[in-house]
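I have a structure I would like to understand better, so I am pasting it below and will then ask my questions one at a time.
Each chain you see keeps its place in the complex, though not every chain is here.
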Amino acid sequence: MINTIAEKPKYPFEWLDITDPNEEELKQLTETHSLHKSSIKDWLQPDHLPKYEKVGDYVFIIFRLHSEKVGPEADTVPELTDKVAIFMFEEKVITLHRKPWDAPNFIAENQLEQHQCKDTLHLVNEIIKSCLSTYEAPSAKLTSDIEFYEENMFLKNRRPSLLKGLYYLRRRVEVTRRIIMLSHEIVDKMDAPDHSNAYTRDTRDLFVKMQNIYDTLFENMNQLVMIYFSISSQRTNEIVRVLTLFSVFFMPLTFIVGIYGMNFEFMPELRMKYGYPVVMIVMGLITVAIYGWFKKKGWL
Amino acid sequence: MINTIAEKPKYPFEWLDITDPNEEELKQLTETHSLHKSSIKDWLQPDHLPKYEKVGDYVFIIFRLHSEKVGPEADTVPELTDKVAIFMFEEKVITLHRKPWDAPNFIAENQLEQHQCKDTLHLVNEIIKSCLSTYEAPSAKLTSDIEFYEENMFLKNRRPSLLKGLYYLRRRVEVTRRIIMLSHEIVDKMDAPDHSNAYTRDTRDLFVKMQNIYDTLFENMNQLVMIYFSISSQRTNEIVRVLTLFSVFFMPLTFIVGIYGMNFEFMPELRMKYGYPVVMIVMGLITVAIYGWFKKKGWL
Amino acid sequence: MINTIAEKPKYPFEWLDITDPNEEELKQLTETHSLHKSSIKDWLQPDHLPKYEKVGDYVFIIFRLHSEKVGPEADTVPELTDKVAIFMFEEKVITLHRKPWDAPNFIAENQLEQHQCKDTLHLVNEIIKSCLSTYEAPSAKLTSDIEFYEENMFLKNRRPSLLKGLYYLRRRVEVTRRIIMLSHEIVDKMDAPDHSNAYTRDTRDLFVKMQNIYDTLFENMNQLVMIYFSISSQRTNEIVRVLTLFSVFFMPLTFIVGIYGMNFEFMPELRMKYGYPVVMIVMGLITVAIYGWFKKKGWL
Amino acid sequence: MINTIAEKPKYPFEWLDITDPNEEELKQLTETHSLHKSSIKDWLQPDHLPKYEKVGDYVFIIFRLHSEKVGPEADTVPELTDKVAIFMFEEKVITLHRKPWDAPNFIAENQLEQHQCKDTLHLVNEIIKSCLSTYEAPSAKLTSDIEFYEENMFLKNRRPSLLKGLYYLRRRVEVTRRIIMLSHEIVDKMDAPDHSNAYTRDTRDLFVKMQNIYDTLFENMNQLVMIYFSISSQRTNEIVRVLTLFSVFFMPLTFIVGIYGMNFEFMPELRMKYGYPVVMIVMGLITVAIYGWFKKKGWL
């Protein structure tokens, strides 16, 4: 579906936005605007990473924006982000995307008229900024997810499914952070010293902000994983400790009953009338003594 | 409660400070000063994060200052920080806040007259600086809290409630640090190159100082959590070690008494008159031998 | 095999590309272009690290590009990277390499004509950039390898060969990262302030991008190793925990049967008709009690 | 004790140095030089952190220099550092300190005459530099302390008092590092762009050097603590490992003697003449087999 967002008379450039083009449309586009095959090939790859390339008389940009809805087990680049391809000509911009995307109309309404875009670079800058801002809401979601896990670990009981959840959460943080890192080049080109202005600096500021947020998320996530293992190991230690104590009580007792289980013919205690109760009492005293020793050591 | 802090004749701008506005007041404000709905909506969210936005003919800022009193289990953004909304017009500043806030009068008395504020940007800069400085005292409190925990862990016995306390302390550090990080944009706009001056640089210096302090706190906090788990695991190890040693004493003894508990008809030792005392002595010698071995190895 | 890529009439410089020179060719080269012995000696070392050196009237550069194909156990500098030696004269460039290398023809076709190379520095810059870009594809491979291991560890069972695989993966990341770090000097010289231009800045941008990517890979790799050990230790803990619980059940029971194995003459219980079944029932009750205690503690 | 270090005729400013002022002297000072109450209040706090404040017509600085002698268990700000208060007027400097301090005379002799101090800022810069340099010697002491602990841990036996010593060492590093970090603001003001010169840059260089040294110390310290726990846990593991092996030897033996301790009427082995010695030999063989298995596995 080809949609003309901006036209020449009104703006100093033309902007064509194409949603999920079929093969026919792609072929026609390629011919009309003399796009290179390599660019179209890049576009067809669903997991192509961010890219900035000067090809012939246009600049070809692939940017990835954060998907609006991601499933709980989404952990790959195409599951977490959507691809937008931008062809920037001198006086023409073509944007391609698979999923419906409301940014073009929004930009046309707000940014284009407010900021009075003078050239395609300015327009593309607005598109990039709008794409970058899609990472803001997910970062808040990730923060609260990490907080949820933290609370669960520190204050509640460990549940067996936590490790799997941690894995998906970690992957989400990691993949998103990587995509942002790889977008650095594009933002850099947008805000290149020779045509840097207040709008491009805004884009860079937003980029740096996103980078800081996702770096902090990544750091927290790694902390979280380490704390998970530490808490899990601490609980095991706790059990092993209590049970080890338990076993110490029985070792000397089992030894004593073993002594009087020996079959020597000459064991005077076995013939004594009160041998049995005395041994039982002695074992009781030993138990009490061990208990006292543990208490003193602070192990109980 | 609407309070006029500065008026036009005396200052080159007007400053309205509103404490905990009710619905009526909000509606009236919106109409009188033609505020946008989106700004009011942001204001109504209790946990809105720091924000800087140019809306129509004013700049809308949400800043969060550190609450004066926080409970020991406060661990969310609204519990730890209070929200201040600032509407900065060309010649008018409106500040909104929920809790009583003595900064406006303080700024009016001191900063406004001392620094001779010339425009609203200068005034807003003073407000931001005053908000930022509320993070200074809590950082000292957090430092001494961390030190308290450190001392407890290293020098005293571990108490069961430590993990919970650590959690709340860690969250306090983390949330405050995040809010400061997210305030970066606002401070950046205050000290933008085109209107940077000694006062805005002071604000930035204060911001950087706060950032350094809270980064160090965060680093120390993570160290503290790791040390907690290490010390906790070391104590368990200590117990398990001592008790393992204990059990080694009894294993050979229990084996020996087992031998003489066997019911073979032809076991010459069982018939010997001194079989029983000899076995007892042998077991005593084994115990001494093990003790000597442990001593030599340095395990006791 | 000596190949003349560019010649004087057409370009303002000459470019000789030599693939895997034999001793004869090397000797001839040295004499024709008066190359220094030290440079040839450096060239002959298979694992020579990146180098930039001003020798007489030429600059001698050793750069390492990522090998096209690396085996799964490749873990040394020569296994992972190929060496290219560059002799940059005022109006002549000589490149030496062992393996077939298609960059020279590619650069001649594309870069030289497009960018209209004016001097040898410009040409060498294009060569360096082309070498640097060979690190891009392996970084994607390494990322997906790390992700494969992560998934295996978190979601599936640990396989015994994982440690070995981790070792080779870690070495690959480490060695590649080091080579990139050591190439910093060369890129720096290419983009020195006194002859920096858009093309050299592109080289530096690419270098910084590669550095960031490999730094992130290195960080992730270290995280991965730590997570491997944590998960491995957690699984052991799990087993030890379950089995410790198991052993607690049998300790009191073994003690009780020991009691009635004692050979005292006066043990009234032994003579009772229902002594045996009563003891068995008591032991059953103890088992149930321990089970209940474990359940309550949440250890089962 | 008030001491006039520099006077107006000779220098372009006056310098009063007061050692441990009593209440009377403080009151007189306050009146003569119209010092603010808030400054005096700050001075009276023994653990006041570094501070730079413009008050009326003077600048009030609190700097903390490293105490000359610190006890082995010193771990708080006032125990580790001494406070110096500096009042910097246009043409007058007043310094207050509790303990005897030989810097004033030293600065008067050396710096003042050598560098030909022209204003109070220059003088205060020299004072700050002299205070900063007191952190140099303790950093060497801390380095050698850390090295001492490292050597002890890696090469010798762990002593029980190590944890306590580590705590105090860590605190010393941490507190000193924090004080240096908090002095950043003061050094920054000394070397502000509008009056930066070679002498103030020297102060900043010294500050940065100290910061680097203490950051490295802090990093090493944290490493040391982690290594301590790792080594401590490794030793426990070693013991538990050896003793676990030990216990495996006795388990099958104890089981076998248990079998022949059963009271079945029809157990043919019990009646055999060589039953007892055969069982003993079998148990010997089992022991040898287990020993061989362990050897093969490399566990002994």
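Labels A, B, C and D are assigned to the chains in the order they are written; within every chain, residues are numbered from 1.
Convention: a contact is a pair of C-beta atoms (placed from the backbone, for glycine too) under 8 Å apart; a residue touches a chain by one contact, two chains touch by 3 or more.
Just so we're clear, the structure is a prediction, and the values are computed from it rather than from any experiment.
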{"item": "Number of identical chains forming the whole complex, with 4 shown", "value": "5"}
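Here is the rule we go by: only the chains that are shown with their structure count from here on.
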{"item": "Lowest number of touching-chain links that must be crossed from subunit A to subunit D", "value": "2"}
{"item": "When subunit A is superposed on subunit C by its C-alpha atoms, the rotation angle in degrees, nearest 5", "value": "70"}
{"item": "Length of the line joining the C-alpha centres of subunit A and subunit B, rounded to whole Å", "value": "22"}
{"item": "Subunit B and subunit C, separation of their C-alpha mean positions in angstrom", "value": "36"}
{"item": "Multi-partner residues of subunit A (each touching 2 or more other chains)", "value": "226, 233, 240, 244, 247, 254, 258, 261-263, 267"}
{"item": "Contact graph of the chains (line, ring, star, complete, other)", "value": "line"}
{"item": "Chains that touch, pairwise", "value": "A-B, A-C, B-D"}
{"item": "Subunit A - residues contacting subunit B, complex", "value": "140, 143, 147, 150-151, 154-155, 205, 209, 212-213, 216, 220, 223, 226-227, 230-231, 233-234, 237-238, 240-241, 244-245, 247-248, 251-252, 254-255, 258-259, 261-267, 298-299"}
{"item": "Touching residues (chain side subunit A, partner subunit C) in the complex", "value": "49, 157, 163-164, 166-167, 170-171, 174, 178, 181-182, 184-185, 188, 222, 225-226, 229, 232-233, 236, 239-240, 243-244, 246-247, 250, 253-254, 257-258, 260-263, 267, 269-276, 279"}
